[in-house]
Structure formats: C-alpha cells, structure tokens
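Apart from one protein chain that is not included, each protein chain of the complex appears where it belongs.
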Amino acid sequence: MDTVLTLAADNLLSPLILFFALGVLAALARSDLTIPEAAAKTLSLYLLFAIGFKGGVSVSGHGVDGDLVASMLAGTVLSFSLPFVAFAMLRVTTGLSVVDAAAVAGHYGSISIVTFVAATSVLESAGIASEGYLVAVAAIMEAPAILSALWIAARFSADTGNPVDARDRQGLLREILLNGSIVLLIGSFLIGYITGEDGLVEIESFVVSPFKGVLCLFLLDMGLVAGRGLRSSAKHLRPGLIGFGLLMPVVGAGAGLLGASLVGLSVGGTLLLMTLSASASYIAVPAAMRVALPEANPSIYLTMSLGITFPFNLTVGIPLYLSVARAVGG
Amino acid sequence: MDTVLTLAADNLLSPLILFFALGVLAALARSDLTIPEAAAKTLSLYLLFAIGFKGGVSVSGHGVDGDLVASMLAGTVLSFSLPFVAFAMLRVTTGLSVVDAAAVAGHYGSISIVTFVAATSVLESAGIASEGYLVAVAAIMEAPAILSALWIAARFSADTGNPVDARDRQGLLREILLNGSIVLLIGSFLIGYITGEDGLVEIESFVVSPFKGVLCLFLLDMGLVAGRGLRSSAKHLRPGLIGFGLLMPVVGAGAGLLGASLVGLSVGGTLLLMTLSASASYIAVPAAMRVALPEANPSIYLTMSLGITFPFNLTVGIPLYLSVARAVGG
Amino acid sequence: MDTVLTLAADNLLSPLILFFALGVLAALARSDLTIPEAAAKTLSLYLLFAIGFKGGVSVSGHGVDGDLVASMLAGTVLSFSLPFVAFAMLRVTTGLSVVDAAAVAGHYGSISIVTFVAATSVLESAGIASEGYLVAVAAIMEAPAILSALWIAARFSADTGNPVDARDRQGLLREILLNGSIVLLIGSFLIGYITGEDGLVEIESFVVSPFKGVLCLFLLDMGLVAGRGLRSSAKHLRPGLIGFGLLMPVVGAGAGLLGASLVGLSVGGTLLLMTLSASASYIAVPAAMRVALPEANPSIYLTMSLGITFPFNLTVGIPLYLSVARAVGG
Amino acid sequence: MHTTRAKRVEIIIEAPMESRLTNVLDRSGVTGYTVLPVLGGSGQSGRWTREGQVSSAGGMVAIVCILRTERLDAMLDAVFDVVERHIGVVSITDCDVVRAERF
Amino acid sequence: MHTTRAKRVEIIIEAPMESRLTNVLDRSGVTGYTVLPVLGGSGQSGRWTREGQVSSAGGMVAIVCILRTERLDAMLDAVFDVVERHIGVVSITDCDVVRAERF
Partner (left out) sequence: MHTTRAKRVEIIIEAPMESRLTNVLDRSGVTGYTVLPVLGGSGQSGRWTREGQVSSAGGMVAIVCILRTERLDAMLDAVFDVVERHIGVVSITDCDVVRAERF
C-alpha cells in the first residue's frame, strides 16, 4: 500500500499529469487557450505512429512467442465482453436509457491509447519490461466493443425499428475495422516489426527522443477538452454516473488481470492489459456511436470517458494496477 | 562600441535573423510562400511551452531568491507606465488620433515573447547566465499595458461615450488575464518549477534540442507576416511613426535598465528586462484591442509592432542593449 | 545486376517505402486515415527547409567549385527539354489530347523533391558522397518545364485562342518563379551557405536528427494521396499511359546521366541528377497547370505523377539508377 | 447574363455523417454539392466548438447543394432519411444560376 | 415535404468578437447558429488573408443564424449593438425550413 501511495505521488508530479491538469484548469477558468484542431489530430497521429513502430521493433527483437496469439485472444474477449458488464452496472446504478447505457458501455469495452502510453511511461520510469506486442493487443481491442454495444442497443431497445439499413451496416463494419487509428497503429507495428532495430536506428530521434514532450502537449490538449466537457456537461454528472466512471475501470482492470494471468504475462504486460481493460475510448468509439447510435447523447459518454475515467486512470488507476500486478506477479 | 558592431554583425548572420529576412523578402516579392495558420499557432504554443518550462526548471535549480518578487513588481510597473510614455511621445511626434495612439501605446507597454527568446539565445551564444524567473516576469508584463491603454483611451478620448458595458468590461478583464499565451507560459513555468531537473530530463529532447530550429521556422512566418503588413500598410508609415517605432524601444530599454539596476539583476537579467521593455506585443494586445478599442486602426499598430520595432530589436536593439547592460553591469 | 536487386530489396524494406505502401493500402481499402491538410503542408515546408539548409551548409564546407554553374545549366536545359521528349512519346503511345499531353509533359520535365530526398537517403545508407549544390539544381529545375509545357500547348493546340491575357501571363511567370517551395528551398540553401557549419550546429537537432522520421510521416501521407488518386482515377489509366509512366522516368534518368557525365559529377551527384530528371512534379506544376491550362484534366497528370512514376522511382528506379551511375562512374 | 431559377439547399450536420449524406445525395440525382468546414455552433443540443476536439465525433460540416427546382422534393426526401435521427439543420433558398444545364 | 418561411442571417465579423456576438445571440432568443471559418476577404479596411496570421486579431468568422421571421427584428437590434463599432457585414435572406418548430 505504501508503494501505491509513493507511486501515485510520483506519478501526480510528473510533467504528463501536470500538463493534463493545466489543461483542465485552463478550460474550467474559461481561458481561451486552445490547440488547433489540425495540431491535435497530428499529435495523435504521431503518438500512434511512434507507439506502433516501437512495439513492432520490440517484438522483432524478442521474437514472436506463443503468448502473442493468446494475448490477442484475451484482448478480443475482454473487449467483446466488458460492455455487457458495463451495461448491467449502468442499468442497475444509473437511470440511463438503454441506448445511452449501451453507448457508454461500448466506450468502456474499447481502449484509450493515451492511457496505455501513460502506463508504458510509468513502466519505463520504474524500469519494468513488458511484452512489445501489447501494442497490437491494444489495436485489436478498439473495435469489438463497438459491435457489442450495437448488439446490446438492438437487443434491449424497443424504440429503434431498424436503425441502420443493410448497406449502411456493412459500411459501418468496414469503417470500424478500417478506422484510421487502428490502421495506423497496426501498420506502424508491422513496419516496426519488419524493419526491426535497423529501422529504429534510422528514425529513433523522431519516434523515441521527443515522444514524452509531444505527449505532454497532447495531454494539455486532452485536459482542455476534458475541462470544457466537464464545464458544459456538469448537469449530466449525477452521482450514479460518477460512481460508475470510477468503479468500472477497477472492474475492467480486474478482468484484465484475470486475462493476463491466464495468458501468463509479465508484471509489465499485466499492468498494460489491466490498463487497456480499465480505460475507456474517446476517439474511435464516439465517432462510431454518432453514426450508429445517434439517439445516444454524446455529452454523456464523452464526459464519462474523458472527464472522469481518463483522469482517474492517469492519476490513481495506473499506480494502483501496478501495485496489484506486482503483488500478483512478483 | 566595437563590441556592439561585432555582436550586431554576428547576430545579423545567425539563422534566426536570416530566416526572418527571408520571410520579409518573400512577402515583399509577393511569393505565395505561407505557413498554414494552424502550424503558426502550434509553433507559437510550442515556444511558450518550452520557454516557460525551461524558465521554471532554472528557478527550481537556483532557488527562489528575494529578487523574484522585486522583479515581478518592476515588470508590472514598467508595463503599466510605459504606455503613458509612449502615448505622450506619439501625441507629440505623430498626428495619430487619441484612440490610435492609445492602442499603439498599449502594444509598447506589453511584450513580445519571441524578442525575449531571441535575446535569450544571444545570451546563450555569448555564454552569459540570466535569472530563470524572468520568464515569469515576461508573462506578467503582457497584461497591465492593456489596462493602461484602455484607461488612456477613456480618459482622453471624447467620442466614445461608454464603449464597453459593465458585463463586457468584466469579461474583458478576465479574457486579458486568462489569455491563452499567459496561461500556457505561467502554467509551463510552474510545471517546470515543480518537476525541476528530473522533469527536464524527461522532455529535454522536445523542449531543448529542437528549440532553435523551431524558432527559425517561426521567425520565417513572422517575417512573412511582417512583410505582408509592410506591403499593405506602407501608406500608414509616415516618418513620425517610423521614428517612434525606432525610438520607443530604446526608451523602453532605458526604463528596463533602470528597473534592472533597482532590482539588482545580473548582466543577463538586465538584458532580458531591457528587451522586454523595449519589445512591443503583436499577439495578445492586438486581439484585446480589436475587442476593446475597435475604432483603433489595426493596420497601424500591427505594422508598427511587427514591421518596425520587432526587426529593429532583433537586429540592432538586442546587441545594443547587451553592450549597455555589460557596460553598466560589468 | 545482383547489386541492383540487393539494393532494391534493401530499399523496399526501408521504413520510408513501407510507410508509403501503408498509405497506398489504407487509401485503397478506403480507411478514413488522413493527415490534416495543414500538417501535410507543414511537413512539406519542413522538408524543404531542412534539405535546402543542409545543401547550403555542405556547399559552404566544400566551397563553390566551377561545376556548380555547369550543373545549374545542365539542370535548366534538362527541365526545358524533357517536356518535348515526353510530349512526343505521349502523342505516339497514347491517345491524349494535345492539352492533356502538354500538361503531363510539363510534370515530367519538372522535379519531385521527395524523390530527390529519397535518393539522398539511399546515398547516405550506402555511404556515398554527393555535391551539396544539387539541392540548388533541384530548385532551378522546378520551373522551366512549366514554360515548355505552356509553349507546347500554345503551339500545337488549335482550340485555345488566347488562353491567358498579357497581364495574367506576367502574373503567371512571377507566380511560377516565386512559388513558395522554390523560394523556401533556395532561401534555406542560401542561409545554410551563409551560416555554414556554425549555423548547422545550432539547428542540427531540428533539421538533421528527426528528418527521416518526418519523411516517413510525409510518405505515409503521399501514399494516402496516391492511393486515393489511383482509386478514383483508375479509369484514366489505360495501358499506354501506364507504360509511359514507367518508361519516361528511365528516359529522363538517361538524359540526366548524359548531363552528369558532361558536367563531371561524382557517382552520388550523378544519381541525384538522374533522379531529378526521372522524377515528375506533383506540387508546383499541378497548381500552375490549373491556372494556365485549365482544359487539361488534373486527374490524369496527378495520377500519372503520384500514382505511377513516384512509386516506380521510389522502389525500382533509384536502385536502378544508382547501379548505372556506379557502373558508369566507378 | 441569362440566369435560371434554382434552389440552394444548405445542410448542417455532424461530421461523422458526412459520407452517408453525400452518398445519399449522389444517389438522389443531384449533379454536385460542396462541403464546408464549420468551427462551432449552438442548437438544441448545446454549444460546441471545433478547436481541440480530440475526436471528430463532435464536429459538424455544412453541405451546400444547388439543384433544379424540380429535383428538390426527391432530394429533400432522400436527405431526411439520413438527417432525421441526427443533429442537423436544413434550409432552402431560392437562387439564380448561370449555365442551368449543369444542375 | 412541408416547409415554412424563415430568415437566414449571415454575419461576417472579426474573430475576437465571436464570443461577444454569440453571447448576444444566445440572449436575443434565437434557437441556434453556426460559425464558419473565413480564409480572407476584402472590404473598406482593405484586403487580408488568414494564412500566417501570428495573432488571431486579424481573422474573421462567418456566423449563420436561421430564425423565424418574427424574431428577426429583435435579433438584428441585438446584433447591431455589437457589430456597429466593429468591422463586419450583415446580410439577410429568405429561406424555407423543415421542422419549423425548431427555430
């Protein structure tokens, strides 16, 4: 427990968290500080590019061991099943409509790549190794939860006759799987895997050295967006929802821990799979939900994911999961 | 005097100045070279982020000495009072209307962060140390001059009955103080101060190594903007105005020198406070003036600040102030 | 021949090519992966900035030898004359109209700076030196081909009475010569030349270290654009055109080889001049053609240049030209 | 200059719906349309702004379509199938166009 | 499809005034508006372009507001309090809207 606190305290004073906090405060104070949309998108492309590439290089170094397939499978199962857990919890503890609850549930099954990156950087500081292929697991966990959410909405909701026609449904599936961030993450991973250490040497001073600084800038932007969301959607944040936003990541992390034990991941890998399961999407899933479940209120799921669960994971969650992973794994 | 010339010559041939000159020339020749707006804004966010952070780290290293508060105070007084000097000079030497003169005066009380950065990089090349907290002084000097300008305009101008109503006035004050660049500069400064050298190590290859290159690109853009301004506003540039644009920075630097002596700054710190006082705003103040003094002609103040005073400080001013600071301080 | 294959294979597995391929595949699969327009423009400005500057520094190091003027001359002649060769080939092998053929021909006389950069990076990997001033030759080769294309269109086309009036013609000439990319490339070259190694040291970690990584990101974007072009313009790609797109670069490279021998360039320099001659423009010339030859179909020339010739040069062309340059030069 | 009456339809809709709407437009027989970026706005679902959006889910676009009057009804029917369940605003203005055969 | 007459007001104004104008719109009782970016323009105060603006002071935005005809006068009065002393252009067009109850 002592370690948790020390870790959490260390973590809280890292530039990453502080820039996120700066963004939240600036937005709450209604400062006009903003990061241009094109810059925010480019920063996020950079992060996907760098993290995918480095993951691929690391796998090329350590070789593809049998656990890779098992981990992929575990990730897929987690992403498919967590929305059901989340949906049940939401229906019990909050008054959300079926559609809103399904949409929120989809977000919690999917993942947040920035939370994953933050966990990676905590591992680095602590000098703990992890399986490089978890980047690929992250990519694969983005999509299945969306399908679960749509299935839940169709199954339990009375009001939507036939929301999406066949042509659109197919298009939707393609869009989800060929989503830009998934393609870039997987593509960079494969390129990193193919070019290996030689490739890394060539572009190291682009993908490695400035990485953390770029992440600070990106977290500043995420803080601004989260702060703006909190300000404008405070009215949606009833206690039940806030409670869900804090509890669900812990439940997710528990499921991730189970998966990691079954697969036999290292301590570092266990933390990462826990973090993936604990994190909630705010890029891929919201866009999919606007198209597929337009009746769901975007203010609710964006605020939950970005305003509650993301900062929770960043500050308290990751150190907590790490000490559990250590206790179990060490 | 010899040193001034050598310094000025060295300075003139630095990539920074040359890229600024390239921008001016390209714009005057009507080349279609442009930096996208989002990129220009992002470069400027980067500079604020980096300079604030490094300033904070440097203060955390050297400790907060008693001079910090004194310097802050000196900066505030300078920013409040220089617009009065500028206004008086403008009314005597030019035919500007009260409102235009007040608006221009506000720009000269406030500061240009890029000029400050250029002075920092001259110090670095010359191996002269300076007080890290001057970044915070820079941030604090941005706003007071705006209030002075508004007060001057209200006091001396007959035509504007009650320009801004109470609700808007409050909003305006908040906007000025929570201006994005001030928030980012102060925020990064505090984060740098909190995380100290450890934090710097983490993001050094983002905020330190590429800094000068980014600054070159930014100065290219500033050259383009200044050149375009000169081309389209040449008609406003009567001799009296040009004279003011060259004289006022020297007057400001003198006031800065006085402040620095009273506070007891080092030679490097003296140069920086002189440069801050000598420089004129072209980001925060123009935006505030459009809102608060819409009758003032933006072509005049933008051209003065960006087309005359900024290049003057960059090329002749800084080397001049440095040799004075050395003569006085050494 | 063995070396060609090895080189080509090595080249094919470099991150640069792989990211280009990722972009093409993502676009063909209709992924929504996109690089924001402002980011794409900024990346391209960065590349011009960095390559111009490094070229200038390298000339300042080795000094201006007599070959510089000869190379400039050779480049100008190549750019002026290759459109005539291309036009003749197009009229014989394809059914393109005079105006379309003239427009395409103009693209093949001009150059692609990214292809040039890719050749430079192959030289680096192979440890082969080259003349730094070829950057300036690249800049000078951008424009003449446009004039040739306009002359061809005016000479051989019956339908356009007097397409551009005198005022516009002058404006057009100025636009072509003061095109943003030419100005930035030449300007950075001169600044690099003036500031020399000292200047390079100052901004090395901006223009040198991250260069290849940025290039990867840029090539990803070029792949996306090429893939989208191929998808939407597949109908224009009759076999004759494809054949031209593959043959013309080899013809151009041959002409470049001739020029290089006459001037007496090194093996590295020969490769670069061959590559410049072999490459086709996709930035400066298309923009000029929209204004000056609006009847020409942009889908044709953009797809040819970006969808056929660019990937050909990147994958097969450069290794081929290098082995020829070595055979002739060594 | 000879001009013809036509209709200008302006649709403001969420960015993730853009491709669906333009597909529907293509199928509804209009000859063209133009998509413009939107910075922000306000409506029943509150105020929003584009800057700093991490996800494109929140953004909107404006689609302008000029078409012959006789095509308007078919087009509106097609559009409403898409717009109905989504956040969005449609307005129709009379306009004059040159080269009427294009529309 | 059933449509109703309404008004489309388009205001082009300096970017730093955007929030003031939208605040006024909110208070004047309109149900919504949309803000579009502007690249450049020309008017009495000369020609300008957005690219490479270091400061946002020079930029402009276009604000489109669709509203019921009976609300027009109140809205214009409110808007002019803000626009009057500033650079800006206002134009009003007749339009038709579906779902009139929204405006």
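All chains are identified by letter, namely A, B, C, D and E, in their written order; residue positions are counted from 1 within each chain.
In this section, contacts are C-beta pairs under 8 Å (C-beta built on N, C-alpha and C of every residue); 3 or more make two chains touch, one makes a residue touch a chain.
Computed from a predicted model, the values in this text were never measured in an experiment.
Within the entire complex, contacts from the absent chain reach the displayed chains C, D, E. Among C:118, C:216 or C:306, the one in contact with the hidden chain is C:306. Chain C residues in contact with the hidden partner, per the touch definition given at the top, are 34-37, 40, 44, 163, 168, 171, 221-222, 224-225, 228, 232, 282-284, 286-291, 294-295, 297-299, 302, 306.
Residues touching the missing chain, restricted to chain D, are 1, 3, 6, 8, 22, 25-26, 31-37, 61, 64, 66, 93-98, 102 (touch as defined at the top). Considering the complete assembly, chain E touches the hidden chain via residues 10, 12, 36-44, 47, 49, 60, 62, 73, 76-77, 80, 89-94.
Following the convention adopted for this analysis, only the chains that are shown with their structure count from here on.
Each step here moves to a touching chain, and the least such steps from chain C to chain D number 2. Chains touching both chain C and chain E: B. With centres defined as mean CA coordinates, chain C is found 41 Å away from chain A. The set of chain E residues touching two or more other chains is empty.
Across the assembly, chain A contributes 34-39, 205, 209-210 as residues in contact with two or more other chains.
Counting only pairs that meet the touch rule, the chains in contact are A-B, A-C, A-D, B-C, B-E, D-E.
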